[in-house]
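Partial view: only certain chains, each at its native spot in the assembly.
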Amino acid sequence: MDSDAFHDQCAVMGVFGHPEAAKLTYLGLYALQHRGQESTGIVAADGKRLRAEVGMGRVNDFFTQERLAGLPGFLAIGHNRYSTTGDSCLRNAQPLLVDYSRGSLAIAHNGNLVNAHRLRAELEAYGSIFRSTTDTEVILHLIAHSRARRLVDALIEALQQVQGAYSLLVMNERELIAVRDPHGFRPLCLGQLGSGYVVASETCALDLIEAVYLRDVAPGELLHLSEAGVQSFFPFPPTRPQQCIFELIYFARPDSEVFGHNVHLVRKALGRQLAREAPAAADVVIPVPDSGVPAALGYAEESGIPFDMGLIRNHYVGRTFIEPQQSIRHFGVKIKLNANKAFLAGKRVVVVDDSIVRGTTSKKLVHMIRQAGAKEVHMRISSPPTTHPCLYGIDTPTRQELIAARASVAEICAYLQADSLAYLSHEGLLRVVRDDGRRYCTACFTGNYPLRVPWQDELLQLSLFGQEGRHG
Amino acid sequence: MDSDAFHDQCAVMGVFGHPEAAKLTYLGLYALQHRGQESTGIVAADGKRLRAEVGMGRVNDFFTQERLAGLPGFLAIGHNRYSTTGDSCLRNAQPLLVDYSRGSLAIAHNGNLVNAHRLRAELEAYGSIFRSTTDTEVILHLIAHSRARRLVDALIEALQQVQGAYSLLVMNERELIAVRDPHGFRPLCLGQLGSGYVVASETCALDLIEAVYLRDVAPGELLHLSEAGVQSFFPFPPTRPQQCIFELIYFARPDSEVFGHNVHLVRKALGRQLAREAPAAADVVIPVPDSGVPAALGYAEESGIPFDMGLIRNHYVGRTFIEPQQSIRHFGVKIKLNANKAFLAGKRVVVVDDSIVRGTTSKKLVHMIRQAGAKEVHMRISSPPTTHPCLYGIDTPTRQELIAARASVAEICAYLQADSLAYLSHEGLLRVVRDDGRRYCTACFTGNYPLRVPWQDELLQLSLFGQEGRHG
């Protein structure tokens, strides 16, 4: 998939009860780098004071020995924010750290609040000022407005007013609270390291620091980590889980366990199912690396067509790339991927990718594979057509830009100039994830948004998702 | 809360009604660099949207062609913040830019609010959250809490709750408001450039952009700059001006007109008065450059003793300086100043400085001049003994650290190992500035603080003044 397509996914990581909390958080953010490269930050506490280091760029570019040394304490939370192409917006970088009536408070958030605009308007009407443009800041204001004495109670009160997707870490000088919204849109897991605890967006962060994976934080669960140990609360009315199926399809790291599935294995299974649904007479199955690899493996396995690496990825690609002004064009995908002519020539090729967003990248890939001499190019997508934007934290383009929202599969195939094109069926998808259609949010494929706020003008909402990109 | 929060001397600069508002603001901040080198920033508006560039460091280090190009519009405000020795605190850099119920809002502030702690506590009690540790943020909250429809009314309402020193610039998408507190502690002047207007901390900023100096903003005056032109308001009950006499003695640039005085000429007059009050039998009068130059000129003129530059300043001194670990010591002042042995040898020397804070630098200077061969060293200070910390925006050490707070002039002289020491008298100071004791704040010399908040525990307040050190 074109990695520029889906913006605004993030990572959170928290550690409680370890003398090197900030360093472990740094390591976890390192392992979670794929969930956001725009900005990164850590807030740590030693029981008395919160200290922050938040900045633009990647974890290992921003954090230095000195910066980590300035974050002592047994308690820390961290955040990676997804990369956008716009100008830097340091003021939106997380964790957010503020002072309020009961001391200091820091927050790190993965997700998107659907009623943030209304809450923000209300808060502003009551005199609140906002220094960031993130929905996350709303939660801080709600906490600060609570009359509750304890942070955990104030947070619950705040979250009862909030609707949307959130895997959230909140800390003060002494406590760490981890919450996952009632629908559980975004993942969040709990691990143990010695006598300390770790919460992270994905289990790969636990693996790196050799923490033991205990379990997922459940949808609607709030974990309170303090000197008293870990306490679990379920402060929200029970509701049906709506876990983001796209985490399994594309977003999570393949070595993570997400929503009870090994991501790599799910993706392989999607590929196998795709092969059953949409076979192709071909000589070789190649993935769009790296995200398409597992599905291509599954497709190859099921179809019996040999798997191979026909597209080579240049992993040194950075943020900036200077194109020549003349003579050479369309570097978009070429700078990242190159087709291996030697064995594509004369072949009938199945190309497996996880999804198609705008279609422009896929079109270039088909062209590139054909240029490499392929006789036929059969595109296979290991998810259903993406017809609707995500409202819950994955930065998708507007409906107008989603090619599957305005074109049939046949039309898309013609646009891509592929010999054939097939998507995985919605039923096939649900079968693989062993879902009766009740555990996952598949709104991006169906438009059945599990959470819709009455006042919300969808067109407005959609347009909000289109341009500057993001709320947090 | 950081103890450095409430004590920064700073510069403000604003432009209304010029197509290159941000660039003119940049130039003004350049001219006002002496008022703060820690951070700098500009917020500009084009009638629709506010854009900010705020960062650590000096004006010409932080601002690039690209950054200025990102600040279009006819309206801009800027700020330089005073350099402290602590770690960088980008979140306190100004102008602060926030969103609130009526749109966006930016503020730049020179001064110090004496009831900020109480107001902050109250605001927090009502649920406000603070992202900076500056007193300035309080004003934004108060504006946001106002029910007034127009910004100018909301600001007036806010300022009626605030006590302390402020020369303030506030802007939204279309309007610029400049206010000086009723006592007029900090300077603020108004200029004209073509059909546009300029407000700045000092007139030297006007000179650089060739704006015409119109007049000072009066103590207690609020100027509203909008499409309707400039409107003047006096929204506060009249009170006695308490203009900071230290601006004239040390802080302002000598080529500025401040409080109706040319700074250079006032300083020369202070030196003349000092010569009358405390003559010395000497061969040469030398200044501590650069700030002591005008007073030394005046002293020399009045006394008839030749003026000369006996201390040479290295203007390339930067923020960081690496001292050798052994063998060489006490670089403090040497890296900045060197005594010119050639003509100090055998001479009786009068050294003129504007003030003594802790006494450590003066002691090193006396030693350095003696090492250069001077037969006698007579220290003359062109202001009275600094016995009390400033509560209104100049960063002074605690009383305990002010040498004149705990030692007599004779004791200080002994500490400095000078042959004689004399300060300007309080009466002499007032005579020079043509004041009957009613136009200026001289609390740092007398302890007669014009503004004192009942609940305010002075010791607490004083301890807040402790961390940094250099007056400035």
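Per-chain residue numbering starts at 1, and chain names A and B are given in the order in which the chains are listed.
Following the convention adopted for this analysis, a residue touches a chain if its C-beta (ideal position, glycine included) is under 8 Å from a C-beta of that chain, and two chains touch if they have at least 3 such contacts.
Everything numeric in this text was worked out from a predicted model, so none of it was measured.
Here 2 copies are displayed; the structure file describes the full homo-oligomeric complex as 4 copies.
The rule we apply is simple: only the chains that are shown with their structure count from here on.
Between the two copies, chain A and chain B, the Cα superposition rotates by 180°, quoted to the nearest 5. A straight line joining the Cα centres of chain A and chain B is 48 Å long. Chain B meets chain A in the complex at residues 1, 70, 87, 90-91, 96-101, 105, 121, 124-131, 133, 140-141, 144-146.
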